[in-house]
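One chain of protein is taken out of this complex; the other chains stay put.
Coming up: chain A.
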Amino acid sequence: MGLVASRGGKQKKGNVTSEQEEEEQPLQAVLVADSFNRRFFPISKDQPRALLPLGNVAMIDYTLEFLTSTGVQETFVFCCWMSNKIKDHLLKSKWCRPTSPNVVHIITSDLYRSLGDVLRDVDAKNLVRNDFILVYGDVVSNIDVSQALQEHRHRRKVDKNISVMTMVFKESSPGHKSRCEEDDVIVAMDSKSKRVLHYQKTQGLKKLQFPMNIFQHGSDEFEIRHDLLDCHISICSPQVAELFTDNFDYQTRNDFVRGILVNEEILGNQIHLYVTQDGYGARVSNLQMYDSVSSDMVRRWVYPLTPEANFTDQQGQGCTHSRHNVYRGAEVSLGHGSQMEENVLIGRDTSIGANCHISNSVIGNNCTIGDNVVLDRAHMWNNVHISSNVEIHQSVVCDGAVVKEAVRLNKQCVLAYNVVIGPNLSLPEGTVVSMHHPEEEEEDDDDEFLSDDQEVGHSKDKTRQKAFNPAEVGPEGKGYIWKASMNDTEDEELAQCLWGLVLNPDPESDSESEASEESQDRSRSVSPEIDDVNAFQLEVLGTLQRGLEENIVCDNLVLEINSLKYAYNITLKEVMQILTRVVLEYPFQQQGTQLTTLQYTGSLLPLLKTWSPVFKNYIKRAQDHLDCLSAVEELFLEQDTHQTAMVKVLMKMYQLEILEEEAILKWFSTGATNDKSRQLRKNQGLQKFIQWLKEAEDESSEEGE
């Protein structure tokens, strides 16, 4: 006994240290520095999206600062499109200094085509050991996720790895400008457990449908929320990477979430959500979002990530902050009579001429701006030259662009890298000008359609020959106009629109979708009828019979039962109850109801042994155990002549490790609801069995000490 005791002690100690190790393992993060779409085309042709400046700081720096401040100690940055540029940037930044608290590993590959590929690679390389944070390289946030992380870990401890992901949402009312219209989601969740029951993008629809079965689960409080903003920050358990490997058709997180929710009952995985009220989190997914995140940043919503904080620790990046949110970098010169009204950020070495009027704008480093210029909601990056008498409204002007005299840029114009415009020209709303010819991109478009990456260089000679159109870009202009509706298919047009899609609900399509919804409603909203359950029961019986006759492997039986479950729309709980019932009634089915108790148990026990893998597949959580037990109880209440057999069945199931002793004890002590079941529990055999279980437990616990 002494020997056993000491060994037990040692084992316990071992467990404790491994737990501690788990606690102490560094928090890891996976940062995907590629968008896998071309929303920022043609800007992202020259610079990957993660490096585009927002408030004169590359977007990826915001993401890394966010991760570091939440205590991430190891970050894997995955890059694909223009990976060299990202790598160079990171190696020069403070994140790769030896003193950085957050170790950054850069992993590049041209083969990534989607988030799915990245996570499959994470799984293949076995990079993550514990829960990790998954973000894109264009997320700007100051949310403290440690609370969410704690909740996530707690859930995983309580329900053995059932929760695989916790998504972070921020509360913000519909219509808020930092809500991205394409990302507008509606979420149904369980208010108590914060479990996601349904997740759907609204896509401008007026009517939405929810499958009824989500409301038939255990909980009695639900929330359907439309006031949530997806921050694109998710806390994932290592299983997420495995699940992506198992389901090679998952491309995006959206696929994943949908897949998990649909297959929840088969795989038993759940997704939870964390809603924060303060803090800021948004993903710069299109230029509309770029505009609003940038202005929020200048208005200090993302404190402490403010422009004057210079959190990237770069030399000469610092600036001063004065009233009305005017920020000035070093060596800024401002001409006589120029006004900086409010929310203006000016980078270092920029000079501004006389009588300019600037409001709500961000101006990069080393820019020159002439006299009498009006800038409103303009985003100008580095080394931009603006001549006199120019007017710019809500537009993006990229590095090295030149705007000549008396040009007017109306709303939502984009001047990509090194474009020259003017003089004396007014660009209509939504014009996109780039040095890359639009066709050059279409030529090699076919094979690489999803990612940003493609070689641009080789077709340059060809495009050089095509002349610039002076009517479009002005007499001295250089650049090609990109038409918004350039792509053939409608889908791609939606995905291409640089400023984000403007959803104008078109009445025809609306009614159409309504109609289809209604028809679906009718078919879906009806909960599984009794007929279905009966039919399902018969089918399960048939399956098991066949399994016995043809000696089919239990795994295949499980598959068959799963598919039946879908065909009849049966919940997991019911599947288990029916399965238990069918198995227990099996001897009666085969040999008639006049069996003696002895005969009954004699034929049942081998069957239980054969089908134990099937049971084990369905009985996992504590609740499952109780459900199974109550099904057993129900059956024996009906067959009251055979009540003595119940003990043997329970004993067998316990021995086969289908049921756990804790569950049986719990069922025995709490499960009695009416007289009959109380009567049942007074059965001598059962009492003895319980007694025996309790003693066994005591003994084992003694041994443990």
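We take it that a residue touches a chain if its C-beta (ideal position, glycine included) is under 8 Å from a C-beta of that chain, and two chains touch if they have at least 3 such contacts; residues count from 1.
Criterion: contacts and distances are computed from a predicted model.
Chemist: Can you pick, from "Coiled-coil and C2 domain containing 2A", "Translation initiation factor eIF2B subunit beta", "Auxin-responsive protein" or "Dihydropyrimidinase-related protein 2", the UniProt name of the chain not shown?
Modeler: The record for the missing subunit names the protein "Translation initiation factor eIF2B subunit beta".
Chemist: Among A:113, A:258, A:321 or A:681, single out the residue that touches the unshown chain.
Modeler: Residue touching the chain left out of view: A:321.
Chemist: Any idea which of A:178, A:286 or A:395 touches the chain not displayed?
Modeler: Once the missing chain is taken into account, the touching residue is A:178.
Chemist: Which positions on chain A touch the chain that was left off?
Modeler: 68-70, 97-101, 142, 144, 170, 172-173, 175-178, 278-280, 299-301, 303-304, 308-311, 313, 318, 321, 323, 325
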